[in-house]
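The block underneath contains the structure these notes are about, expressed in structure tokens.
Of the protein chains in this complex, one is absent; all others appear in place.
Right after this comes subunit A.
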């Protein structure tokens, strides 16, 4: 406590000292190759994944995922009857909803630009589900982001596919998703919140690792073709590894239930 020559043992007024008002220096120097990521990871290291299924008892299937500071919980209901107003369809329907809690971001209620995540999740998952196995009915997927620590959408997609597998919905394969950020000349995998805010471009891939098929690819920002190739290669590799982690999580839950 650098009091300004005050003789009192502790300050009686709460007023910030001028020297503390400087903003912290920006942690990321984009052109300097030697900078270290804020959480100490290498450029091509993903965060360790914590995955659990069966988190929600009321749902047909559910999963909880924690990737560093990004925490997501997904519940799956279904197959259940479609709303009466909808037309007959001889294949099943998928209904996705992604919402942020009010405490998910540092500033309360700032998840306003994530409204399109629901349709993005829908497009990523519908290619992997065998819709013909539940005609006329609907499967509802509700994703809730409890804390947004960067790379939210990939975590939501992976967690949702784990919840669908837990619910016993027939799928062609699990869907895993990883994103890569382009910061100046560097490619950084699995970006955190601060890295995402100053990125030049991002690439998100959702793929089915065992069948080697991509269900969705989203590229934003400035990219050159060789960089895109490199980023896709990184992502596909990480997706395959994440797929193995997800499979072992499913098998563990399934064996412990018997």
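The rule is simple: a contact is a pair of C-beta atoms (placed from the backbone, for glycine too) under 8 Å apart; a residue touches a chain by one contact, two chains touch by 3 or more; residues count from 1.
As a convention for this text, contacts and distances are computed from a predicted model.
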Looking at what's absent rather than what's present, what does UniProt name the missing chain, "Exosome complex component CSL4, C-terminal", "Mitochondrial inner membrane protease subunit 2", "Trafficking protein particle complex subunit 6B-like isoform X2" or "pyruvate dehydrogenase (acetyl-transferring)"? "Exosome complex component CSL4, C-terminal"
Which of A:66, A:147, A:173 or A:196 touches the chain that is not shown? A:173
Tell me which of A:60, A:75 or A:199 is the one touching the absent chain. A:60
Mind pulling the subunit A residues that touch the left-out chain? 60-61, 77-82, 84, 86-88, 90, 130, 133-137, 165-168, 170-174, 208-211, 243, 246-247, 250-251, 254-255, 257-258
